[in-house]
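What follows is part of the complex, with its chains left where they were.
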Amino acid sequence: MATKVNRATAVGETSASRLSPELLLGLYRMMVKCRMCDEKARILFRQGKYAGNFYSNVGQEAGEVGAAYSLRDDDWVAPSHRDWTSNIIKRAPLKYCFAQLYGKADSPDRGKSTPAHMGYPELHVITPASTIAAQLMIGTGVAWGLRRQGKDSVVVSFCGDGATSIGWFHEALNFAGVHQLPMIYVVQNNLWAESVPLRLQTALKNLSDRAKGHGIAGVSVDGNDILDVYEAATAAIARARNGEGPTVLECKTYRWYGHSEIDPAKYRMKEEVEEWKRKDPIPRFEKYLAEHKLLDDEQKKQVRDEITREIDEAVEFAEKSPYPAPEEALEHVWA
Amino acid sequence: MARTITFIDAINEALHQEMERDDRVCILGEDLGMGGGVFKATAGLYQKFGEERVLDSPLAEGIIIGAAIGASLVGFRPVPEIQFADFIGDAVDPILQQAAKLRYRSAGGFTCPITIRVCWGGGTGGGLYHSQENTVWFAHEPGIRVLVPSTPYDAKGMLIAAIRDENPVLFFEHKKLYRTAKGEVPEDLYTVPLDKASVRRPGRDMTVLTYGYMTSLVMNAAEEMSKRGVEAEVVDLRSLAPLDRETIVESARKTSRCLIVHEDTKTLGIGAELVAILNEEAFDYLDAPVMRLTGPDIPPVPFSPPLEKFFMVDEQKILAGMEKLAAY
């Protein structure tokens, strides 16, 4: 980390705001990569290239990348249905990510799990179930285990606003509070749980207040500001590593598309969607980087071109990968 | 007047009409209000009956059922929805330990007339966690009905009967039927008895016991077998709890051969209980062991298309099963 850049345009200026250009560009690149992979996944689904369903993360990249970008290899991520990109952020090869979509034999789970429910054991990304909040319980158990082993690894888990209503969310937070576990609960508050608006989900205004019910730390950030997320996450991760306990990190953000690719999301107002699209975290960060002379149009194009090539190769790999043999269905039931 | 409509329209119509008739009926669950439901089973209800009677609940299956139970104690007839059977876990205690036992533990002091709609079943590419059958967790416990309609006619008539029934009911709707099953459905309100199996097709050579989505596959296979000279009697169970022992036993005694077809995994699927009943009440009538054709004993249902195909019982597998039984 050479020169540090002073963050001027982001909210909530803190001492942690001096970040290296490499890091800033890395965050940027990763957000663009997640965006482009996700948009590609959507296109492929619409083209009928794979079955099942897909839950797009577009619009929420700042929260995903900001919270997980700087994790170490030995740190864990517990994603939910909307966090296929967690694998990408944890540096899983793209070809396997796309093989996952296709349910091919080269996916990490050999076609067992659905497209969006991807894990990556080697990189400590826990293969998710669909059950809302289950990943938080399992992640909390991992954190408990890590702490008991005297390690300073941490666990970052993701969930949505809706997930904060189910009991298991609270059981996880409560347990992490009792044992001061190295957990970061990232709540991607995109204002909607499928078609249910926040006002019918909870009486709370800030979902970081869920933490208050368990005596643990909670912080809400602008989930479309990568630096805001990054700084809050970095602080939470540092505290977690240091044995200072868990944090609920609410990222206020928005889901651009339907709940899944089969949801036209007619229950939302067009104005609301448009307003949030104007808050797109990527151009916003581009502006910041440009202002700090870290990014120009050429570089932008270059980033996208490189990622496009990577994606094309990954899709080709996925398409060529064979389907699992039918009898694969019988494997891995019992150890 | 009867028209031909889909299974899901039949469900939707039953809810519309019964809510109009009886203002104690209300629905609650995830995404069923403004969104009209993942499969649109509840479309239009929010607009017609408003947010009080058509409640988009928080994402929490426990309180969805808990709130319904409570409301039923003060005179409502709630119809809570569990979006997918796979996600019923949080509500297992509320359903089995509370709803199903409340009447018993209070010796009739409290009754709990709730109808829990649950979407279940495989064959639509839903994969693990969007395909599961877990009807038997519930059919095992006394005090709650477990219903599995297979036609639009039954869907409407049984749902209305369930809402009017004083017992708690689990009403399992197979997602594959929603748009593929079509049939004649009267426009008016009517009910279908809740503890009667239906003989969908008479036959003398063998009995096939089935339910849900499998019923239509079995019917097709039976027609094919008829061409091959074997007349199968097809019994659609409709209710998994309580089971209509009479119809089941009578058919088996008549045909002396019996095949059970379900998409649930084999071990401890409802087929196990059916075999046990036939063993108890038709033992001396059977010319062959009762056969079970079911999903394999693996987690339902792996995603990748070849894996899903491997899991699901299909017409071909049924034909093979019927041939095997006929040849025994």
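Letters A and B mark the chains as written, and numbering starts fresh at 1 in each.
FYI, a contact is a pair of C-beta atoms (placed from the backbone, for glycine too) under 8 Å apart; a residue touches a chain by one contact, two chains touch by 3 or more.
Every value quoted in this text rests on a predicted model; they were computed, and no experiment measured them.
Novice: Taking the displayed chains as one copy per kind, can you state the stoichiometry of the whole complex in terms of these labels?
Specialist: A x2, B x2
The working rule: only the chains that are shown with their structure count from here on.
Novice: Cα centroid separation between chain A and chain B, in whole Å?
Specialist: Here the centre of chain B sits 37 Å away from the centre of chain A.
Novice: Show which residues of chain A lie in contact with chain B when the two form their complex.
Specialist: 51-53, 103-104, 110-115, 117, 129-132, 162-163, 165-168, 193-197, 200-202, 267, 323-330, 333
Novice: So in the complex, which bits of chain B are touching chain A?
Specialist: Per the touch definition, chain B meets chain A at residues 30-31, 33-35, 38, 55-62, 84, 86-87, 89-90, 125-130, 296-299, 302-307, 309-311.
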